[in-house]
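One structure is given below, represented as structure tokens, and several questions about it will come after.
Removed from the display is one protein chain of the complex; every other protein chain stays in position.
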Amino acid sequence: MQLPILESINLMAVLPVLIIAGWACVLLVFDLLIPRSRKHWTAWLALVGLLGAAVALFFQIGHFARLGSEAAFDGMVTVDGFSIFLQVVFVLTAIVGVLLALDYLPRHGIERGEYYVLLLFTTIGMMIMSMAADLIVVFVALELLSIPLYILSGFAGMRETSEEAALKYFLLGAFASSFLVYGIALTYGGTGTTRLTGIAQAVTSDALNLPLTTVGMGLLLVGLGFKVAAVPFHMWTPDVYQGAPTPVTAFMSVGAKAGGFAALIRVLVTAFPAIASEWGTLIAVIAGLTMLLGNIVAISQSNIKRMLAYSSIAHAGYILLAVAAAQRSENASFAIGAVVFYLLAYALTNLGAFTVAIAVERDDGTGTEIDDFAGLGKTRPWMALAMALFMLSLTGMPISGGLVGKVFVFQAALQAVPGDPLLLAVVIIGVLTSVVSAFYYLKVIMVMYMREGEGKAVLPLALKTVLAATAFGTLVLGIIPGPVFQMAQRAMLK
Amino acid sequence: MFEQYYPIAVLVLLATVLSIIVVFLSRIMGPRRPTPKKSAPYESGMSPIGPAVRRLPIKFYLVAVLFILFDIEVIFLLPYATLVRELGVYGLIATGIFVFILTIGLVYEWKKGALDWE
Partner (left out) sequence: MTITPITIAFFIMAAFTLGGSLGVVTNRNLFHAALYLVLALFGVAGLFVLLEAPFLAAVQVLVYVGAIAVLITITIMVTRRIMGVTESVNRQWPLAAGVSAIMAITLGFVVLDRFAGKLPVAAVPGDNIVRLGEALVNYDAYLVPFEVASVLLLAAMIGAIVVARE
């Protein structure tokens, strides 16, 4: 009796999540016991937990290379290449999130152990998002991802901008969640199940369910579109990214976005293949709008955090294009590979860019204007070089991961439905907006090298490490993308 | 099938009717000769100082939030309580983990002093 239960629960499959969850609880209690002046112990311990999860993930990679995919909890969660690949991204992002905060929090007088605990909790939410094979799990994971992020964006509570960011993010996030829940309710009403595979069967077997499930799918899209900051659900992004403490912005611009995309892809591809051309069209349109708005509004920004916020909207557009390309099942695995590759490249590049922003930021939260980067080319040549690389990668210039990501995305879109005018149009928009984006990305490089300025930056060891690692990663993805892309290709849904 | 709700319906009806009667009776029967002094908020017979509506301390909010969270915990456990025996050790482990995680929260807020009023 006992053994079959354990087998179908399959705890080993969710081991990384369990490690982080357990460690977060231990850390919460431990943090109570250590004195106020030693809060960095919590940070180091959080790192230990994340590294433990990384080791577990490493073993899972080998395990799943042999087995393919595994279901756990009788199919409530699926552990496949897709979820493992994204979990690696999440754990790496969380490690960076801890390292970035290590010096930032005490410097800004907001060091509290809860930062690291909440960071671990939101990471669990993201990891479960990538495995969710049931709409209820998607919802609970989304909330677990979101609620700690609301708190973290208000972590510098004495700054009014941080408070505003938290409140705005929370109110709009709660609003978007309600759309998601309503979408789940309608889908359940139409199909009588919340399992993704069950929904797919019910939709194909009974055409009566189609209108209801289509509207349900639309509402789900609204809820997840908010998390990934797609137009027209992007309104919160600039204010929240600017107001939140910069390490939090760095973490959530990558993690929350990847979490949203993880659920979006799995839900659309697994549960709604019957209406694939409908959601494909819808997402392609959203992708086009998102690229246009993000890139065009970014041009006029003078604040680096705000500029990166609009840039993050723009990149959501490129990723959405690849999601739209997953509408035909023959092309799905290539498109999904493009999505996860792009997410990894974007994660490395964007985390790097925010690391530089943190180094330049002053202790009172100012120093986030692009003009503050003036003179860095002379005073901090290596850091300026890394920043230049990140900006080139975000634009999509050669020898950077950004270019390879964009090429894969466009290729996926072009071969999705050959001769489809809409996808072709969106690809053209994508190429043109990439050119437009050069304006504001290259402006940062120009300011760093061409303009005279103090060029002050604080670069402790933790930031140096992150900078070196992300720059190295961006270069590797740009020069030898083959191995990673092959891994991403295997990151199929099962 | 809705018979079990009849008492509630009667109660709601009774409460509505009674409160309407009480309010209107005092309207009709009581003498109403308001003066500025009389319509001022009552403050132990003294002239009122400051606005009648004061800002509450933030502690009330904290207590309210914590109350809701534990309220929800109870709601989650209630359905399980109906079949404790049937689910046996397995159910005990499943809900035990649930309760344990929230107990950590209790320890945390206790230590943080969120439960102290002063």
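Here the chain labels run A and B in written order, and each chain numbers its own residues starting at 1.
Here is the rule we use: a residue touches a chain if its C-beta (ideal position, glycine included) is under 8 Å from a C-beta of that chain, and two chains touch if they have at least 3 such contacts.
For clarity, every value in this text was computed on a predicted model and none was experimentally measured.
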Sole contact to the chain not displayed, among A:Thr42, A:Gln60, A:Asn209 or A:Thr368: A:Asn209
Sole residue of A:His40, A:Arg112, A:Lys456 or A:Arg490 that reaches the chain not shown, by the stated touch rule: A:Arg112
Interface with the undisplayed chain - residues on subunit A: 5, 8-9, 21, 25, 28, 73-77, 112, 114, 117-118, 121-122, 124, 128, 134, 136-137, 139-141, 143-144, 147-148, 150-151, 154-155, 157-158, 166, 186, 189-190, 192, 208-209, 211-212, 214-215
Where the unshown chain meets subunit B, residue by residue: 1-2, 4-5, 53, 55-58, 60-62, 64-69, 71-73, 75-76, 78-83, 86-87, 90-91, 94-95, 97-99, 101-102, 104-105, 108-109, 112-114
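Here, only the chains that are shown with their structure count from here on.
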Centroid distance [mean C-alpha coordinates] between subunit B and subunit A, Å: 40
Interface residues, subunit B side, partner subunit A - complex: 90, 101, 104, 107-108, 111-112
Residues of subunit A defined as touching subunit B within the complex: 5, 25, 28-29, 32
